[in-house]
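First, the structure itself, so that you have it in front of you.
Missing here is one protein chain; the remaining ones are kept as they sit in the complex.
Lettered A, B and C in written order, each chain numbered from 1.
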Amino acid sequence: MVKNAADVVIVGGGIMGCAAAYYLAKGGCSVIVLEKENAVGSGGSARNGGGVRQSGRDPRELPIAMRGIKNIWPTLAEELGVDVEYCQKGNLRLGKTAAHLDILAGLTRKAVDCGLNVKMISGDEARAINPYLSQAVLGASWCPTDGHANPLLATLAFYRRARQLGARFISGETVRAIRKNKGRARVVAAENGLYEGGTIIVAAGLGSRPLLNTVGLDVPLQPVLLETLVTEAAVEMFPQMLGTAAADFYGHQSARHGSFVFGIASGYEPFARAGFPVSSSGAAAAACRNILSYFPVLADLKIIRSWAGWIDDCADHVPVISFTDEVPGLIIACGFSGHGFGISPAVGKLLSEMVIDGQPALDLAALRYDRFGIK
Amino acid sequence: MTRIKEHPILGVYPKGELVEFTFDGQTLRGFAGEPVAMALRSAGVLIHRYTSKLRRPRGIFCAIGRCTDCVMVVDGRPNIRTCVTPLAAGMNVRTQYGVGEEK
Amino acid sequence: MLERKDLGGYIAAPDDDLIVCRCEEITKGEIRHAIHDGLFTLAEIRRFLRAGMGLCQGQTCGRLVKALLARELGVAPAAVEPATARSPVRPVEMRVLADNQERDDG
Partner (left out) sequence: MKRYDLIVVGAGPAGLSAAIEAARLGLRVVVYDENARPGGQLFKQIHKFFGSREHKAKIRGIKIGEELLQEATDAGVEIMLNAAVTGLFAEKEITARVNERILHRKADAIILATGASENMVNFPNWTLPGVIGAGAAQTMMNLHGVKPGERILMLGSGNVGLVVSYQLLQAGCAVAAVVDALPRIGGYGVHAAKVARCGVPFYTAHTIVRAEGGDRVTGAVIGELDKDWRIISGTEKHFAVDTICLAVGLSPMSQLCALAGCAMEDDPAKAGYVPVVDKYGETSVAGIFAAGDVSGIEEASSAMIEGRIAGLAAAHRLGFLDKGDLDARIAVQEKALAGLRQGMFAPGSRGKTFTRTDEGYPLSQNLLRKGYLDAAEISAYPGITPDKGLRPVIECAQNIPCNPCQDACPKHCITVGGTDGNITALPVFDAQKGCTGCGLCVASCSGQAIFLVDEDAGEVTLPYEFLPLPQKGDRGRALGRDGQEVCAAEITAVKTAGVFDKTNLLTMRVPPQYAMAARFFQRES
């Protein structure tokens, strides 16, 4: 075997790549993970609000979320040897207008059809669960089995454990192309060398699209700017994961640390420019206005850090997790559209099953790469 | 005596009005407009807070608002950098325990 | 390019209980452990331990953590990429951030 060869080469050292590497290494595969940034987990894995939720999800990906919350998250800290700050104390998705409540009710109906324990509650019921909510909240959807965790920790915990199990990680290595050998995906051509894999997994976020293009495939991803803010540590206030029907903020308080992490849609994304600095000057302000409209009590809390990045939004906002007919040996895992974190352990497990068992334990047909009709 | 009465180069320091404030309920005096931390240091108070994890004492460290070690609960708000917060008459200054007041 | 090679077994140091990050109370031993666990960049150490992620945002310990990382990796401190600067560079209350409307008297 040549030096840079492994059973599986994973392109992308985000939480998807790291989780897949962990389950593959645990399953006895040799793994090489290539990450273009110097630090592992520098993309969307470090830019999200940490939601581990089922409610509000598209029915196509809901089974993955439910599998993760039922079978993986509760014991993940123990399994990885790192407290990933998982807290399963429910998700409140808040509404302030009748239109919001309609949106929430629609989502709730679909989730109930999939067997999820989620229900609509009144504003007062929501305030009974979270007494800090303002009177402006008219109602909410409530899913008691949802929760949150720390995405920075979870990513690095998967990385750390995978590495301990023998997975090889190379960061600061930009992948340029995937090359085929006798019809199969075989070689990953990177800036500093060639890497050979029996299977190649592309889990490279936005970078997945140009990379897939090198083997004649395309997945409709587009960049969306995501801004994240973190506050100083505060006294323990509430444990729920929060979201809104208006999608104007989401976030939670870390139970262990006391700081709040918020992610936001500032409303500027369609106009945001790729480049540097990434953060826009108005985003933090917009986020704070939005958050304070639900939680006026947080007015004095200080923001100590904010950051932004581009996530891989898929045309239908649902990921692609798929083998490809045209390129055997290639597996795609991208397009998580800003809600990948919560399902990442389950996705990592599914990817390992695809490699080791030849098929995932869940039916992923609805998440195929060729559903867009542009193959 | 912690306050410098007269300095060989700077002479006599221009100070605001002498005002009263409370530290953990005890009445102290300091000059309006000077940083809260200076009034406390002059009154012999060195411990501003006890940390979250190890419950260790902390006080002034950088004195220019960068290190955030000197934070206290001021008028009910935690994490206030006392080295850059001007003293005002009647201020309620409390030792911070972890991220808030003593439970 | 950074190959995440094995640094060898972790050997405890007598001063491992020394505080490095004052805000988050992270010790030298915790940081050294993390480095030996494969966290080879300042960004990863910050994310994993919250060292340098407290109220002062690493203004006090940034250089200390960097020196520690350089020593464990066997490189010059200048070769270690510094942590990314983020706004706001001073803590700002949410109510103040929220009030960014233009005013004439500014």
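As a working rule, a contact is a pair of C-beta atoms (placed from the backbone, for glycine too) under 8 Å apart; a residue touches a chain by one contact, two chains touch by 3 or more.
Just so we're clear, the structure is a prediction, and the values are computed from it rather than from any experiment.
*Asks:* Considering the full assembly, with which of the depicted chains is the omitted chain in contact?
*Replies:* A, B, C
*Asks:* Could you tell which one of B:Ala32, B:Cys62 or B:Ala88 touches the chain left off the display?
*Replies:* Hidden-chain contact among the options goes to B:Cys62.
*Asks:* Mind listing the subunit A residues that contact the chain we can't see here?
*Replies:* Missing-chain contacts on subunit A: residues 273, 275-277, 279-282, 285.
*Asks:* Provide the residue numbers of subunit C that touch the chain removed from this figure.
*Replies:* 15, 18-20, 22, 28, 59-61, 63-64, 77-80, 82, 84-90, 92, 95-97, 99-103, 106
*Asks:* When the complex is taken as a whole, what residues of subunit B touch the one chain not shown?
*Replies:* So the residues of subunit B touching the missing chain come out as 1-4, 6-10, 13, 15, 34-35, 38, 41-42, 46-48, 51, 56-67, 69, 83-84, 86.
Going forward, only the chains that are shown with their structure count from here on.
*Asks:* Pick one for the touching-chains graph, please: line, ring, star, complete, other.
*Replies:* Drawn as a graph, the chains make a fully connected set, so complete.
*Asks:* Quick one: subunit A and subunit C, Cα centre-to-centre, how many Å?
*Replies:* Centre-to-centre distance between subunit A and subunit C: 24 Å.
*Asks:* Mind checking the centre-to-centre distance between subunit B and subunit C? Centres are C-alpha means, answer in whole Å.
*Replies:* Computed value for the inter-centroid distance: 28 Å.
*Asks:* Which positions in subunit B are in touch with at least two other chains?
*Replies:* Touching at least two other chains: 52, 79.
*Asks:* Can you tell me which residues of subunit A touch two or more of the remaining chains?
*Replies:* Residues 232-233, 300, 302 of subunit A each touch two or more of the other chains.
*Asks:* Would you tell me which residues of subunit C are touching subunit A in their complex?
*Replies:* Within the complex, subunit C contacts subunit A at residues 1-4, 37-41, 43-44, 47-48, 50, 53-55, 57, 81, 84, 86-88, 91-95, 97-100.
*Asks:* In their complex, what parts of subunit B are in touch with subunit A?
*Replies:* 52, 77-79, 98-100
*Asks:* Using the touch rule from the top, collect the residues of subunit C that touch subunit B in their complex.
*Replies:* Within the complex, subunit C contacts subunit B at residues 22-25, 54-56, 59-60, 90-91.
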